[in-house]
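Heads up: the structure comes next, in structure tokens.
Rather than the whole complex, this shows some of its chains in their spots.
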Amino acid sequence: MNTKKMLFIFAVCACCSVTLIAQNSVNNVQMPELQRQVQRTNIRVPNLDAYETLKCDFHIHTIFSDGVVWPEIRVREAWEEGLDAIAITDHIERNPSKPHVGGDHNSSYEVALSSARNYDILLIKAGEITRSMPPGHLNALFVDDVNKLDTEKPEDAIMEAHRQGGFLIWNHPGWKAQQPDTCKMFDIHRKLISSGVINGIEVFNEKEWYPIVMSWCVENNLAVIATSDIHDVNAHFYPLEKYHRPMTLVFAKDRSMESLKQALFEKRTAAWFGKYVAGKENILNELFRKSVSFRTFPEPDAKKQYSIEIKNDSDFTFELTAVSSELPSFSVLPNSSVIVKAKQNGNFAYLVSNWFINTGKNLPVTITF
Amino acid sequence: MNTKKMLFIFAVCACCSVTLIAQNSVNNVQMPELQRQVQRTNIRVPNLDAYETLKCDFHIHTIFSDGVVWPEIRVREAWEEGLDAIAITDHIERNPSKPHVGGDHNSSYEVALSSARNYDILLIKAGEITRSMPPGHLNALFVDDVNKLDTEKPEDAIMEAHRQGGFLIWNHPGWKAQQPDTCKMFDIHRKLISSGVINGIEVFNEKEWYPIVMSWCVENNLAVIATSDIHDVNAHFYPLEKYHRPMTLVFAKDRSMESLKQALFEKRTAAWFGKYVAGKENILNELFRKSVSFRTFPEPDAKKQYSIEIKNDSDFTFELTAVSSELPSFSVLPNSSVIVKAKQNGNFAYLVSNWFINTGKNLPVTITF
């Protein structure tokens, strides 16, 4: 605009619109700018051809065990963070653990239910069987009455959950408090897995990753699970401005409790924690293809290089490592694009080095220049 | 996880992974964490049924007039910010204006061209005819030789641009340096508009909005234009973490120079600045419908209220004001959802109070509970 623009600005006073607000009223001035605008931030993850992608956290505590917030807060956190489904899994054996807090093992579910309906969050009735190793801790999802899981012997609690139609997850198998030097499967787990009682295992819990679990899930066709196991306020514990909370993606026919349950029992899941994703190859392959698009430049550039723009429409991060060392390795951040150049055109093998289809094994993809 | 979790954490040391990096080499330690990761951030705006939405800035300066950066920077800014097309519009009359800088009126285009090809940014050859009011300043886009626009009389420059097939925009008509107390159209503008020489007007320039211009665009079927008119580094001038730079959305058959030019001459544009959008009703109506989706809750809640979730997949902000005062007014931020409740179901009239289809006239929409 200004042909002699004063670039030389010393104090552009963007907010010095002198405080006229005070004059409006001496009685009561509302100041909405001092309050956060409460909205649901959508998580950008593509659906699959045949399934809707539900964002779920199946391991959460409240004041009714050793968590620090009222159950309603867990629903509101889930809604604001863009989740579809949660299970509140208060510890059964030590519930309630706080002075002045009563209730029984169904209380946190019952207290949270009206909030869940208001926010349209799928709230799964659940509890955490909390025992020494083996069998350790297990979450029982989709149970009818958590109180009946408060048994003396862990096997009885597990079998009661199974009788109630529960989906059972073996929690944090490599937790150092229970397996300080290793992360191994015990006979009881093998038995419960082979008999279809244990249906999933946490490959990630809170801030711990158990890479070995992926091989167990692939070998035994178990659901791959990542959870927050949150006890604290979520925004206090996780840097939510950097990453979504750890979650399990469930690929369901639709966004309903029935389809969610069916998808879990059919083991259609993936684990997402930080910039990492773990799951079966066919699922991760489809997720990758639906998240990323490619645009090839028609002509080589002045330096005789072939160019490709790789566009990531999702909230995932992709770290793409060339199998052949001549090609560039690069990463594509959420909602971003990069341009990559190669000296020749053709199809080239890459690994998504932060996505895992088995223990130590990355998703292979092909990029065409 | 922990049934007696130490909530009571004094100093969780996330980054205290003692500096082993130094041991790797005493000669040269690369520290990529000290560098920004250069990527293109995609702008989320839907395409229309028949057209692709191109994000464009048609008013930009460089070192070759009174800007402060080398032309290449303008291409890289555009690429990083997610734009598709730019015009560098250095002032013709005072170009070059800097000590030690030579060149002619085509230089900034010529210098920027190889970068534009490397980044696949559509670079429009252009210049700014910079005269006193009337006619004021006009941008000439799609010209062949900017040097020929360096004439004594402004009319000659304008007609030469027109002869070269140029698309002419009347810049910042309400700029106080040229129209301190008003924003009026002069006879010369009327003549140039009616004869098809002026094809668009800036309704927004840099940080100024000229609301009256919308009525001129509607009455005369002109392209509605918003531009940055950036002279400074873009990231120095605009708070890019809050808003995209001001831009013109162009609805083109495809992402090519030919389709962009055709769309402009057919006046398929909208102006986007801060949280505001201005454009013709049919275009804004389609943009709204493609950005927002609704999910109605099947049943009234415990308080006999009907609920609807309104989901915004775009980078637009929608401020929805109920025409009937009984209904809630609310806003939906980019990539967010809100749940709104009403005492009865049915169709209700709202205004998108930050979207303008004419001077002082908001886009009307219907929301169904």
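Each chain gets a letter, A and B, in the order it is written, and its residues are counted from 1.
Going forward, a residue touches a chain if its C-beta (ideal position, glycine included) is under 8 Å from a C-beta of that chain, and two chains touch if they have at least 3 such contacts.
These numbers come from a predicted model, not from an experiment.
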With 2 copies in place, how many does the full complex contain? 4
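To be clear about the criterion, only the chains that are shown with their structure count from here on.
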To bring the C-alpha trace of chain A onto its twin chain B, one rotates it, in degrees rounded to the nearest 5, by 180
Return the distance between the CA-based centres of chain A and chain B, expressed in whole Å. 34
Which of the residues in chain B come into contact with chain A in the complex? 1-5, 7, 37, 39-42, 44, 65-66, 68, 91, 94, 97, 114, 117-120, 130, 137, 171-172, 175, 177, 205-206, 229, 231-232, 295, 297, 301-302, 307, 309, 311, 313, 331-333, 335-339
